[in-house]
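One protein chain omitted, others in place.
Per-chain numbering from 1; labels A and B assigned in written order.
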Amino acid sequence: MNYKYFPHTEEEIQQMLDKIGVKNLEDLFAEIPEELRYRDKWDIPEAKSEMEIRSFFNALGNKNKQLTCFAGAGVYDHYTPSIVPNIIGRSEFLTSYTPYQAEISQGTLHYIFEFQSMMAELTGMDISNASMYDGSTATAEAMLMAFNASHKADTVAYSETLDPKIISVLKTYAHFHGVNLTAIKADNGMTSVQDLNEQLATGKVAGVIVQQPNYYGIVEDFTGFADACHKSKALFIINSVASDLSLLKTPKEWGADVAVGDVQSLGMPMAFGGPYAGYMCCTEKQMRKLPGRIVGETKDSRGQRAFVLTLQAREQHIRRQKATSNICSNQSLMALFVTIYLSVMGKEGVKEVAQTSYDGAHYLCEELLKTGKAQLVYERPFFNEFLIRIDHRDDFFDKAVAAGILPGVKVGEDQLLIAVTEKRSKEEVDALVALL
Amino acid sequence: MNNKLYGNLIFELSHPGRRGYSLPKNTFGHHEIPSNIKRSTDAALPECDEMTVVRHYTNHSENNFGVDNGFYPLGSCTMKYNPIINEEVAAMPSFSNIHPLQPEHTVQGALEAEYNLQRALSALTGLADFTLNPYAGAHGELTGLMIIRSYHQSRGDEKRKKVIVPDSAHGTNPASAAVCGLEIVEVKSTSEGLVDVEDLKPLLGDDIAGMMMTNPNTLGLFETDIPEIAKLVHECGGLMYYDGANLNPLLGVARPGDMGFDVMHINLHKTFSTPHGGGGPGSGPVGVREDLVRFLPKPHVVKTSEGFTTEKGCETEYNVESSHVSTFLGNFLVSLRAYVYILTLGKENIKMVGPLATLNANYVKECLKDVYELPIDVLCKHEFVFDGLKDKSTGITTMDVAKRLLDYGYHAPTIYFPLLFHEAMMIEPTENESKETIDSFISIMRTIAQEAHDTPEIVKDAPRTTPIGRVDDVLAAKHPVVTYRQMLQEAQ
Partner (left out) sequence: MAKVIEGLYYSESHEYVRVEGEVAYIGITDYAQHALGNVVYVDMPDADDEFEQEEGFGAVESVKAASDLNSPVSIKVLEVNEALEDEPELLNKDAFENWIIKVELTDKSQLDKLMDAKAYEAFCAQ
């Protein structure tokens, strides 16, 4: 027996079996019908020592290529301050459960309160929850929130300028929940105001979802959107890249009722898609309809300030079949990541990151256009990402990858969606342009 | 530790002008952002130096309790040891520094890890294939129910809108069903704590999409009638869903796929040792039998003669073979940790997980059942439920016992769940706990029972040794203050 994760000796096992009153471990499963027992060899590899594990995963990791990243499309290669992964690795955070026992979970409850406060600042909204799984599912939850808040309207409309990966998730949730999901047409890379108004005029729309910056990196003009939505009693929902909100007009300033998105852009490793976290914020009016965990301030029996999970009557374990969301966890450790990131970068750092990314993207765009071998697909204001048509795109793409550069994300037959962050140096940008 | 200063909110430690970061010089030249798209005021984020931030969050960590701090017998949560080697691998840049949209030939290592984990989970559960995309157990449930509905829809059977759930089920089951557009029908438990087959029979019909079960159930009891239940549900055309929250005792013993389950989810953060992280990120892979594989959400990792690739869904239209529940391939680094765990245990050791977890649970139960009320006295699996203290005359509740445990340096069990008993206390010691740890827990539980009799006020007032006392959750819910901005407004 003697295995590093199993402390009992044979002798101890026997003592415990005696206390229980059974002969051997096998007898602990006596009630399971024999035909349900699995008696074959388990079809997994034999145990590896720690040294073998290390070399196995080193070899496996070497089958991946770390590239100089100009890809975005929702996931951005931003700088991670050294203290962030170090502190979130502390096992008091890492190995704890949901903070149900508030007396011994003030650390978690504290940072979630701080996370909520910071996300409310970034989005300008009144209220934030403790985080969601990711940006796509947070958007789907916002769709369900709008749908369930309305008595009569059964439709949620999304702009075609949304990231197609988010749209796919919306379609799946809508299909099963019975939401009539409709697309608002795009007009030269931006949401069509005319189509928006026509859809709202049906009186059937419970919510409208747009993205800022949109999938193409374009900063859209949402002037008048909120009023139009509210006149039709629809919730106005904006999905944003969290990092860009340090400089961009906030969802609150655009008049949003719900702000959602992914927090990966706040310095989180790209990690092949996860874990990240979603954020979800709303106005005070919508607070009791907001899904997910929320931490609030209170007092303890000694009169001290304390924090606790609150507004739990909204949650699935209480509502059961009347629940409008089934989420019961948050991406707590990733919320902690964001909280430490925003603490150490601070008020000035987040702006510097966004401005440098903006400058880098505009510099790269200018340089690419100068070659005469590339044209912008839409002549619209963009932030740190843009959609560009490239001559012989696939050749260019392959050449770049061979040179250790991920030049962007392919869109359509001849376009490339390119993002720049503060992590890219001018040398790296120039090297990419030189390949064209 | 200076709790007072560094235990404040980070906003309260902020001073205008302080910096905690350094970035390289911006050499791209300034590009003016048009004012009509800029925010009018800065986000009021903290301004702190680096060490203040480090001390502040280190202080937070000291007010927390994790598996690494001590015994954590939280029922249904499987708080097992989270091996450090898992963390080491997950931190390797070769896995954490790759973009999810890189060309597949540049991420073969990541895809191979995902594929091999899918295969290992299939081997351990007896199901044909898995998706690793769902982010958590509840998300897995939702995904699994979507697959069940897709199956019926693909056969043109639209009237199956009901799902049967036992009254002992996790609260998430009915909520997941509701989000998936299904109605819930509850089936009762017998006095032995198992699904009542006679109560089930009249519920079955051509409107039943399927049945959700946890096995062993939330009382820690193996549902011995499972072959008959599965047969009945299949005969009426429904599918069987296995809630994998309680898979741990069966690891190495039996497989849900052999019990007649068609769809299941696994909580990697329970059975496969990935950290709970204060509530996440978890991971809820979903497995299915052979003919349902086509309904797994996309993208889905597969192996071809040229290497590993992903099957993608249809971009323009929704169809039952093109559902999406995540942006990419789920919480990849969580999957990677689970894969490390499986390879570390290997086939020799994985078969001991269920038996040792079950041994520990039964031992605790036997050592305490003379002082705590054991409503169903049979062999349990990985967990069991007490219905409060045996001596009901003391006025000491399950809540009081739980809070008193904190004073003694133990995490509390899961309390007031399942709903079948008023004073439920659900205890789950995992396979990693030593006999000394378990014996000392037993001894403390007996001490508390004695205190309840001799000095009940001590138990009523617990905890006393924790950083804070019991919290006023009525105040929190009545006047919600959930951001620092609101806190400042309140103070004015």
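Simple rule for what comes next: contacts are C-beta pairs under 8 Å (C-beta built on N, C-alpha and C of every residue); 3 or more make two chains touch, one makes a residue touch a chain.
As the structure is a computational prediction, the values presented were derived from the model and not from experiment.
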Per the touch definition above, residue among A:Thr283, A:Gln312, A:Gln375 or A:Ser425 touching the missing chain: A:Gln312
Selected residue (touches chain absent from view) among A:Lys23, A:Arg288, A:Arg302 or A:Lys370: A:Arg288
Option from B:Cys236, B:Val302, B:Leu374 or B:Ala477 whose C-beta touches the chain left out: B:Ala477
Where the missing chain touches subunit A, by residue: 288, 312-314, 318-319, 322
Contacts of subunit B with the absent chain, listed as residue ranges: 473-474, 477-478
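We adopt the following convention: only the chains that are shown with their structure count from here on.
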Subunit A and subunit B, separation of their C-alpha mean positions in angstrom: 19
